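Here the complex is missing a single protein chain, while all its other protein chains stay put.
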Amino acid sequence: MRIGVFVCHCGTNIAGTVDSKGIAARAAELKDVVHTQDITYTCSEPGQDAIQEAIQMKGLTRVVVAACSPHMHEVTFRRCVEGAGLNPYLFEMANIREHCSWIHEDYDEATEKAYEIIKMAVAKVRELEPLYANEVEVNKDVLVIGGGVAGIQTALDLADAGLQVTIVEKETTIGGTMAQLDKTFPTLDCSACILTPRMVDCSQHENIEIMAYSEVERVQGYVGNFTVDIRRKASYVDWEKCIGCEICQQKCPAKAPDSFNEDLVETKAIYLPFPQAVPKKAAIQYDYCRWFQEGKCKVCERVCPADAIDYEQEDEYLQREFGAVVMATGLDVFPWEEYYHEYGSGRIPDVISGLQYERMLNASGPTGGHVYRPSTMGKKKEEPEEPKTVVFIQCVGSRDESVGRPYCSSVCCMYTAKQAILTKDHVGMDTDIYVFYIDIRATGKGYEEFIKRAQTEFGVKYVRGRVSKLYESDGKVVVRGADTLLGDQVEVEADLVVLASGITPPEGSGKLAQTINISYDEYGFFTESHPKLRPLETNTAGVFLAGACQSPKDIPTTVAQASGTSSKVLGLLSRDKLKTSPEIAVVDQTRCVSCWKCIEVCPFGAPEKQEQRDGSFKSHVIESVCQGCGICVANCPVNCIALKGFQTDAIIDQIEEALLA
Amino acid sequence: MGKLAYYPGCSLRHSAEEFDSSTRTVLETLGMELEEVPDWTCCGASPAHMTDHLLAQTLTARNLRQAHLVSEEMVAPCPACYQREKSAELEIHADADLRAEVNGIMDRPYSGEVRVFNLPELILERVGTETLRRRVKQDLSQLRVVPYYGCLLGRPSEVTGEVDSEQPVRMDQILEAVGANVRWWNYKTECCGASVGVPKKIIQQQLTKRIFEQALNAGADAIVTACPLCHQNLDMRQAQVNSHMGTDFHIPVLYLSQVMGLAMGFTPEKMLLAKHAVDPRPLVRGALEKAAEVRAEEERKAAEKVARAKARAEKKAKEKEDAEAAR
Partner (left out) sequence: MIRYDPQQATFYRDKLMERVKEDVAECYQCGNCTAGCPAAFTFDYPPNKIMRMLQVGMVDEVLASKSVQLCIQCLTCTARCPRNIDIAGIFEDLKTIAVVREMKVPEDADKFNRLFLQNIAKYGRLSEAMFLVRFNLASRKPMNDAGLGLPMMSKGKLEFLPKKSGGADEVGRIYKKALERSTWEN
């Protein structure tokens, strides 16, 4: 047993509060310690060289580095000792920075504490055994959940790299929110023009399979080996036969909500969402179909030229295997009608949300791109009116703690400016447009210039102040706001009010996260592994994030992130085998009593019932699934599970060193 | 369900006598036993809490103490008194130091745990819409009203108990249950000016003018309120608004309890409608008459339908007979 102890100064981070030199010297007194050294920056090249030299020169069999947190550099130092020929698991880190120098002020007391921490580390390292990483076979297929622009980008990148990708999308078509937009800021490119070619690429790519109108029901397994249950929802139309001619939609007598058009208008019970849908297939909304609800009709079956209607169709369940999962489930719009009752709770027809207005501006939308006052639409004898005064209100459902949404939705300032410019374009330059804002956030490339264009070239009037109330009076919507720069209340009589409603995760995000076993925050956004250093991965190995499901963001950022995510997936799946950490639980099957408590408590599904030769069943921990959390170790009633790298004896020695020595 | 302590407050005693009387009548008819808080005194309303916090809480605590002599539950129909008494209830019961301070300047201490109700809350909790529906004797379906909550029956929701302070629903539920034609409007909780109508009249006039406009916009003929100060601003001062703002409003303002009373069969006289500045009696009479007409018309149409069906059946029978006879 030849132990080497290296104590870091970390500049003044440690040495400013702890006498690194002194305790390094004192460590020589400890049993079995044959080499001690203090180093200014141990993680640096000279520092690591010093460790390797000592291992080779002095034949060290165990190494302790007293420095920062293992979260920072345990991996670094394990690699370092491995490079010198020592098993990397015969290494222990003593945290004398986060656990000592950074939280105490008294030099003498901190030094004493640091020395005790080192003693404990030495006591443990004596008990450690060499461990060898496991290898597991890897499935190279990738599951992308969500077919919006993030999912599409990731899928195309991965497919181009030669991997087989399956996109599971809950609507009948891919495209997501971007397909609903008219133009995109700041270039005012037509959204569908830039997106639909990508959508078609996906459908034509030999490596991409699109499973539309489907949802993920269950995920089992572990990184490299996920088994996923997918439910293909019944559309009551045989998609093998459907040619997307839309005759059924024209002839259907039953009205139904039109979620693609954000309920600005209604669609029919059998519908195709929009003309460039991929796949372009019809589906029946069960709750609105007269055949299913009343037993009469069947007009669609009669008129369909391809004989594709199938009322008997049922949900289909499939099971697939994947090596990695990418979450690209996108966003929903904040349901302002349920919170902003001072804006009329959705009952004032001329008050609409940003996405509803986007559908109105869209040339292939329900009004053919004409901007009308909703209160004048749908009247048989009168022409719908164009508005002369339009008011945009920002931060509806964002930056607002009173509705539980303190965050900024990132895109609304820009999309409001875009919609204001388009309004001037569609209705006329003499339209009066006001934008009520608190701050303008225009951080992307070309964004600030775009805002300036709106204000100068297009004459949009920006008013700094929030709006307190909207109410109807004499056929107009009265906007009661404030102009804080002038220091007064203002009232504007508007023909149309557009609320820049914020971004919120889609309904059911929390439940989906639980199915996939990833973390999510109080709003439903999925949690990244580290906001700065690992924004594309989750803490669940093999599951990655792309797009707005992680946090509100615009299209350029989404596309960039999606490509970044695909490179992470490629990194994971570039080898045929994956190394997994050997610091995992192992069951002593001679003592296991088959109580299955370990299976009950494991959050990852690592322990399994393994059949023995005599027909009995004992617990066995699947090496590649176990994450080494230790819950089963603590719960086993007969103490027959050990956590490699944290054996009971090692821990007890540490405790004794701390309390008895 | 024991006795309820009844705290009228200064307004109900005189200038809002019709609110007091109709509330007592309705609550007692619905089976509640009321006893006026013995030796009750003014809750302090706005002037107290705008002058000194301890003063405000003590004036209200005194009434809670007096109420406790009668019951553990107190109803304060005036929303301003309710807010004062409720805020005292919430603060004093939770903060022992404040209770001690308050008790220190009263003649006798308050040691109870009285719960304070506001009127709509009491009605919905103790009576409920089902019972109200069953007690309806007069048809108010042609009386088009908007419920005006004012500031203090909606906000803040921690004190009033309404789920959403911008869209309170209790008055709507009660009015619908007694059969009135309740119109939706977005002006339920916009301030009428409250007591500032005395020191700064122009504020109150501007605000009530808007309320009248919104009520008419919503298709209402009358405004229903449950606050004596709102009632005074809307009813007593309606003529002032007309003369100073150049308008010509003639909108009766009814108390919630009066509408309930009328639905339950009490006469306009019993509900003291004559005390209002803007006389609601013609409107109420008209609404009841119209409702009777509408009902009569419906009955007539139904009878006609039955007669027609009978005639058809008879015709068919005769045709069958004739056919038989021809063979």
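Order as written gives the chain letters A and B; numbering starts at 1 within each chain.
In this section, contacts are C-beta pairs under 8 Å (C-beta built on N, C-alpha and C of every residue); 3 or more make two chains touch, one makes a residue touch a chain.
Note that this is a predicted model, so its numbers are computed, not measured.
Participant: Which listed residue, B:Glu89, B:Glu166 or B:Asp221, touches the chain dropped from view?
Facilitator: Only one listed residue reaches the unshown chain, and that is B:Glu166.
Participant: Where the complex has a chain not shown, which of B:Gly2, B:Pro199 or B:Gly246 is the residue touching it?
Facilitator: Of the candidates B:Gly2, B:Pro199 or B:Gly246, B:Pro199 is in touch with the missing chain.
Participant: Of A:Val427, A:Val467 or A:Val621, which sits in contact with the chain we cannot see?
Facilitator: The single option touching the absent chain is A:Val467.
Participant: Taking the entire complex into account, which one of B:Ala5, B:Met32 or B:Leu59 touches the absent chain?
Facilitator: Missing-chain contact among the listed residues: B:Leu59.
Participant: In the complete complex, the non-displayed chain touches which residues of chain A?
Facilitator: Residues of chain A in contact with the hidden chain: 342, 395, 399-403, 438, 464-469, 480-484, 487-490.
Participant: Name every residue on chain B in touch with the hidden partner chain.
Facilitator: 10, 13-15, 17, 38-42, 44-55, 58-59, 62, 66, 105-107, 151-152, 155-156, 165-166, 189-191, 193-196, 198-203, 206-207, 236-237, 239-240, 274-277
Following the convention adopted for this analysis, only the chains that are shown with their structure count from here on.
Participant: How many Å are there between the centre of chain A and the centre of chain B, using C-alpha atoms for each centre?
Facilitator: The answer is 50 Å.
Participant: Taking the complex as given, what residues does chain B use to touch chain A?
Facilitator: Of all residues in chain B, those touching chain A are 164, 166-167, 184, 186-187, 190, 213-214, 217.
Participant: Name, in rising order, each residue of chain A that touches chain B in their complex.
Facilitator: Chain A residues touching chain B: 340-342, 344-345, 347-348, 469-474.
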